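A single protein chain has been omitted from the complex, and every remaining protein chain is retained in its original position.
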Amino acid sequence: MNRLGRLLLFALGGGVVSVLFVLATFDLPDFGSSIHLYRDLAVPAAVQHHTANVVSAVNFDQRAIDTFGEETILVASVVGAAALLRPSADESERRAPDLGRTLESTRLVGYVLMPVTLVLGVDVVLHGGITPGGGFQGGVVLATGLHLIYVTGTYPALERLRPVVPFEVAESLGAAGFALLGLLGIWTSGAFLGNFLPLGAFGQILSTGTVQVLSALVGLEVLGSMIVLLSSFFAQEISIRKAGADQ
Amino acid sequence: MTALVAIALTVVAVAGTAVVLADAPGRQAVTLSVFGMTLVVLFVILQAPDVALSELGVGTAVVPLMVMLTVRTMRKDRRQRGHREDE
Amino acid sequence: MSIYAYLVAGYLILIGSYGIVRSRHLVHAVVSLSVAQAGTYVLLLAVGYQRAASAPVFGSTTKPNTGVVDPVVQAMTLTDIVVSATVTALLLALAVQINKRHGTVDPDDLAALRG
Partner (left out) sequence: MLPTTADLMPVVVAVPVAMACLLAVLGRALPRRAVDALTLLTMLGVTVATVVLLRDTGTGRTYTWLGGWTPHGNVGVGIAFVADPLSAGLAVMIGVLATCALLFAWHYLDAVGGHFHALMLFFAAGMEGFVFSADLFDMVVFFELMGASAYALTGFHVEDETAVEGGLNFGLVNSLGAYLSLAGVALLYGRVGQLGLPQLGEALGHHRPDALVVASFVLVMTGFMVKGALVPLHFWLADAHAVAPAPVCVLFSGVMVELGLYGVARVYFTVYGETLPHDDIRRAFLVLGVVTAVVGAAMCLGQRHLKRLLAFSTIAHMGLFTVGFALLSSDGIGGTAVWVVGHAGVKSALFLLAGLLLERYGTVDELELHGKARDQRLGAALFFLAAIGLAGLPPFGTALGKSIAEDATLTSGYHWGPALFVVVSALTGGAVLRFGARAYLGLGDAPHPEELAEATPGDEEPEGSVSGRTPLTMLSAIVVLLLAGLAAGLVPDIGRAAAHAAERLIDGPGYAAQLLSGVRPPAPEPEPAAVWTSTGVVLSLLSTGLALLVAAAGLWLRRLRWLHVLTPVMHRLHRLHTGHIGDYVAWLFVGMAALAALVGLPLM
């Protein structure tokens, strides 16, 4: 099919779907309305389990199975990407070349982003008490921070600071731990992923039972997987060479 | 709807369009990062600080970085391919 | 005007899909896909928004109340964002390998190679 044909086909299909979507939006409650049934149920449910951050309560307690699925996607994708980016039969991995080499264009970006990320990382830590969850966010911010070392410095420097294997272990441990804690819930609370740990005083870090533990496991996993992922891409860019190709 | 939300939404729409219309592969990482930043602002305005934080790490840093590395790898591989075919 | 947010969300999904349709570079196609995905984030958060309500996080001093924006859509979006990074990575990894094997990542050229 030529370009024009393809675009016309898309215009036809997309046009019909767009009309339907616009009509549907008129049937939604107005933007900013106060009708939120699930919210009205989730907030008391979070309070019942002493979880101040309702988002965390939803993620790690009420709908914890979603999070289990999502973080399994995370590990599966990381394993998949690692499998796909492995050096193929006609390639070899070799030591990262040129210790002093820096990537000029990215260096600048790094200098701009570094302080932003650091400030945010600190912010996440400070909010720890008020937002007792945040494994996802925490893991991402930490991983990002670690990689700014690369952007501002060199790949070998990063590699010394950050061997990949411990992060692979961290990632798998996080995901497997989530599964095992969930299974433990079957015997202790009668349901998979039941919140079986003792609850503490509302608003305290350790008040939320399994929520905080699951959140920490997810944090570990997100940190690990982001780093393993990026390192596969770095390896492709820097150290994997076609056999026989000379620099 | 407050004007602020409307403006943030419009900026997101414009930035998204820019990502899709920017053809040069080298520029993908930059436009995507900017798009991510506009989303962060929108999420903050929509009272979703947790989401904004995730988007900040993923949308403005991790994914653009991967895109940049992918484009670089592709250039490198194509250079090597060219070398081999010349020989 | 009350549906503007929903329309922007729908627009992002559509323009992202359009990006894949017109793409001449697989990395561009993958990036366009993530624009389409961002549309779902905006749609979810827009659906859960409440005017003049605060974020669904209570400090030890704020009394829990339901005058907050919907936490459920935030939970869904939050996890989706992290997952999107890894799925994008998977697709980019495939694109890297396609480039290695074919020497091109232009869908037009790839289709032509198949004959």
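Residue numbering begins at 1 within each chain, and the chains themselves are lettered A, B and C in the order written.
Note that contacts are C-beta pairs under 8 Å (C-beta built on N, C-alpha and C of every residue); 3 or more make two chains touch, one makes a residue touch a chain.
Everything numeric here is computed off the predicted structure, so don't read it as measured data.
Peer 1: Counting contacts across the entire complex, name the shown chains the missing chain touches.
Peer 2: Result for the missing chain's touching partners among shown chains: A, C.
Peer 1: Please give every residue of chain C in contact with the chain that is not shown.
Peer 2: 9-10, 13, 17, 20-23, 26, 29-30, 33, 36-37, 39-40, 43-44, 47, 72-73, 76, 80, 83, 86-87, 90-91, 94-95, 97-98, 101-102, 107-108, 110-111, 114-115
Peer 1: Contact with the hidden chain only, please: which chain A residues?
Peer 2: 1, 6-7, 9-10, 12-17, 20-21, 23-24, 26-29, 35-39, 41-42, 45, 58, 61-66, 68-70, 72-73, 75-77, 79-84, 86, 88-90, 168-169, 172-173, 175-176, 179-180, 182-183, 185-195
Just so it is clear, only the chains that are shown with their structure count from here on.
Peer 1: For the chain pair with the highest number of C-beta contact pairs, give its two chain identifiers.
Peer 2: So the chains sharing the most C-beta contacts are A-C.
Peer 1: How big is the gap, in whole Å, between where the Cα atoms of chain A centre and where those of chain C centre?
Peer 2: Roughly 14 Å separates the two chain centres.
Peer 1: Using mean CA coordinates as chain centres, what's the chain A-chain B distance in Å?
Peer 2: Averaging C-alpha atoms per chain gives centres 17 Å apart.
Peer 1: Using the touch rule from the top of the page, what residues of chain A touch 2 or more other chains?
Peer 2: In chain A, the residues touching two or more other chains are 31-32, 53, 55, 131, 136-137, 140, 226, 229, 233, 236.
Peer 1: Two or more other chains in contact with one residue: find those residues in chain B.
Peer 2: 1, 50, 54, 58, 62, 66, 70, 73, 77, 81
Peer 1: For chain A, which residues are in contact with chain B within the complex?
Peer 2: Its residues touching chain B are 31-32, 53, 55, 106, 113, 117, 120, 124, 131, 133-134, 136-137, 140-141, 143-144, 147, 151, 226, 229-230, 233-234, 236-237, 241-242, 244-246.
Peer 1: Where on chain C is chain A touching in the complex?
Peer 2: 2-7, 10, 14, 17-18, 21-22, 46-51, 53, 56-60, 64-66, 68-72, 74-76, 78-83, 85-87, 89-90, 92-94, 96-97, 100, 108
Peer 1: Using the touch definition from the top, list the residues of chain C that touch chain B in their complex.
Peer 2: Spelled out, the residues of chain C in touch with chain B are 1-2, 4-5, 8, 11-12, 15-16, 18-19, 24-25, 27-28, 30-32, 34-35, 38-39, 41-42, 45-46, 49, 51, 53-57, 68-69, 74, 77-78, 81-82, 84-85, 88-89, 92, 95-96, 99-100, 103, 105.
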